[in-house]
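Of the protein chains in this complex, one is absent; all others appear in place.
After this line comes chain A, so read on.
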Amino acid sequence: MPVVPNTLTPAALRLAQLIKLSCGVFNEVYNPTQIRTGAKYLKRKLKGHVTGSYYTPNSFPSVYDLKKHFPKEIQHRFITNEDKYKLHMTLARKRRGKGKPKKKDGPPPEDPKSKKK
């Protein structure tokens, strides 16, 4: 395959030479016959690191993760808004008598099925 097509008018030939020179200068591939070389697939920027980190990263520490690195005396200060709301609701329920039932004292009652009549 000729590097520069030789069936060109002098003006067109000159232009082809210019393009070839320009390709050399700007580090591009000179492809006068426009053959499909698939170079565009290699030229493309890789986007895996962008598309791969779409969701929230799980490496970001939560309040509970931070809590572990502090002494026990001040760990109770690490409270989120959700915790506050939860506590508020629990206390409100308790005031209305809808809290947790008390645990029974003593041994568990005997199973009625195992009793002989």
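Just so it is clear, a contact is a pair of C-beta atoms (placed from the backbone, for glycine too) under 8 Å apart; a residue touches a chain by one contact, two chains touch by 3 or more; residues count from 1.
Operating definition for what follows: contacts and distances are computed from a predicted model.
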Hidden chain of the complex, named as in its UniProt record, picked from "Growth hormone-regulated TBC protein 1", "37S ribosomal protein MRP2, mitochondrial", "Adenylyltransferase and sulfurtransferase MOCS3 homolog" or "ATP synthase subunit a, chloroplastic": "37S ribosomal protein MRP2, mitochondrial"
Candidate in contact with the missing chain, chosen from A:56, A:81 or A:114: A:56
Residue ranges of chain A at the interface with the undisplayed chain: 35-39, 41-42, 44, 46-49, 51-52, 54-62, 65
